[in-house]
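All protein chains but one are shown in place.
Moving on, here comes chain A:
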Amino acid sequence: MACLLEAPLRISVLSEVTATSRHYVDRLFHPDPQKVLQGVIDMKNAVIGNNKQKANLIVLGAVPRLLYLLQQGLSSSELKTEVLGSELRTEVLGSELRTEGVVVLGSELRTECVVLLGSELRTEGAVVLRTECVVVLGSLAMGTENNIKSLVDCHIIPALLQGLVCPDLIFIEACLRCLRTVFISPVTPVQLLYTDPTVIPHLMSLLSRSPRTQDYITQIFSHCCKTPEHQTVLFNHGAIQNIAPMLISLSYKVRMQALKCFSVLAYENTQVSMTLVNVLVDGDLLSQVFVRMLQRDLPIEMQLTAAKCLTYMCRAGAIRTDDRCIVLKTLPCLVRMCSKERLLEERVEGAETLAYLMEPDVELQRIASVTDHLVAMLADYFKYPSSVSAITDIKRLDHDLKHAHELRQAAFKLYASLGSNDEDIRKKITETENMMDRIVSGLSESSIKVRLAAVRCLHSLSRSVQQLRTSFHDHAVWKPLMKLLQNAPDEVLVMASSTLCNLLLEFSPSKEPILESGVVELLCSLTQSDSPALRVNGIWALMNMAFQADQKVKGEIVRALGTEQLFRLLSDPDTNVLMKTLGLLRNLLSTRPHIDQIMSSHGKQIMQAVTLILEGEHSIEVKEQTLCILANIADGNTAKELIMTNDDILQKIKYYMGHSNAKLQLAATFCISNLIWNEEGSEADAMTGCQERQDKLRELGFVDILHKLTQALDPNLCERAKTAMQHYLA
């Protein structure tokens, strides 16, 4: 019954609302300009804080009309003569009653009239109308994301940008305020700021107009600087010189926005960072200004953002990692940001920034690892949502849930960074409560960010021989890792396969179970990837797998990879891929029976590939590796003949024995040494073969070269040549 009674009532209220909304819009079309102005002002008062009203007005087409009025005002002066007299704006957005302590005066009544437009009375009608229009638009933008979309679709941005050329400061501030609101929304394409090349320089020139323009413009910059190109555009238009003085502004807001802007500009940008480091603000270096902002009694937001600026400057090489301001200021500040006392968001940002700061520097990693028990502190990141929050407070639970993923991935990132170089730190990390379990479950979390960070962490820890032998095996980390490799984006695959490489190292107890899980196919498919990083990891893992492997494994690798793919990899444009492929070949061609077997089936192609590489333009390392393969081939029983019967190759070996690089000389000598090797107790025909080879090589002049090499400066080379000569004598 109640429902039935209520329904018509609601409808009538709704229609009433729409009717009033329509009335507001209709008044914008009144022929009398003064009525229009009054209409806009009434509209302004109607929409403040009323999302429903905002949506209604947008639907009813208020925006295009407001924009029309705005642009009309810009071009014509029809309203100019109208004297509006003393229009007193009293938009009291909140009166605050503050009683301050035991001040003798007792209570101080402060009514803060946030007069959006200032209290200046203006007689110029056009400007007043335009300003009011912008204020209404700004108010509409304050609503939902849909409102912003509608405004952007109505081309509000170019209209407002155009308005910035007007000399009236209050109008400019209103435009900037509205632009700020629009641009900081995620639904607005940032590119719109850069379409007109005159906009950025003009905004730069407006920075000096007032603290408000400073506040709004820097906010716009901070939100619209998303790519290196954006950074460059802002940099080229003098962002640094224009914004730096704002860091010592009297207004906290302005200081804070300037700081944020610098953090965005300096991120991964050497040019900006290198410039920043030399900027003086009121006689102080910018880095000192930032350091002052790290002071513990300042708002956390400021400390954190200043620490970011210093971090980015350090990573860009503008500040040394052993600089006091990094070691004793930035790093401890970031560690504090990870503490339990901070908000969840702050802890996430703090941990991520810290991870980034110390990533390349083991000394910073060592300092961070002991500062304020960071390793233990991070363990808390995994305790959200806590069991308490679930029961006591739904709001809290919601908040915790929202941040739980972010917290976990940030902690994994930081652990990864901490453990990337130092064995003791890795040990400390793995010994942290349930750490390995957390990584294992992190690998299969739904959030890709968490999975990626978890595998990064695992990768970092997998660089430890000790951990590979112990915790990695105990927790069977290979299982989720293999699962992760089945179906993951490239980003994750790179990290996961790289980790797998380490797990496949010969001393890793996980190697066996991984082999049994049919990893070969997977790795072979990785070698066909478009991403060089994945190809490297794939072939690298195969190389590790083939190291001292038995015949069965080797056969499986060759079979699965296929000679065609193998040779394709040997001509890979990426040197890393080539090196690892050669490494794989070398590992395959070890122990005599394996050598002979592989060479008997693929000898021809391998010799071709070797020739090709030795003839090609390759680095010393590649050639050395190739010569090592030849040396392995020369160690075979039957495989030897493939070299002995190939004069071209023999000439090449001779050439490299006389090369200026001792490494290549050594590898080539190794090869020859293997060819002339005369093994005791071997069969007669082999003896005969040996004699023949020795004769042939003598004919080709190798003995003379060896003789010469016994005088070589390099002790290894000299030793190797002497041994070879001894075999000749034998």
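We adopt the following convention: a contact is a pair of C-beta atoms (placed from the backbone, for glycine too) under 8 Å apart; a residue touches a chain by one contact, two chains touch by 3 or more; residues count from 1.
To be clear about the criterion, contacts and distances are computed from a predicted model.
Asker: Match the chain absent from this complex view to the correct UniProt protein name in "Ran-binding protein 9", "Protein TRANSPORT INHIBITOR RESPONSE 1-like", "Erythropoietin" or "Annexin".
Answerer: The record for the missing subunit names the protein "Ran-binding protein 9".
Asker: Quick one: which of A:Ser205, A:Ser339, A:Ser525 or A:Asn716 touches the chain that's been left out?
Answerer: Touching the chain that is not displayed is residue A:Ser339.
Asker: One chain isn't shown here. Among A:Val187, A:Val362, A:Ala376 or A:Ile620, which residue touches it?
Answerer: The missing chain is touched by A:Ala376.
Asker: Please identify which residue in A:Val59, A:Val187, A:Leu280 or A:Leu328 touches the non-displayed chain.
Answerer: Considering all chains, including the one not shown, the answer is A:Leu328.
Asker: Considering the whole complex rather than only what is displayed, give the residues of chain A touching the chain that is not shown.
Answerer: Residues 97, 99, 101-107, 295-297, 328-329, 332, 339-340, 367, 370-373, 376-377, 380 of chain A touch the chain absent from view.
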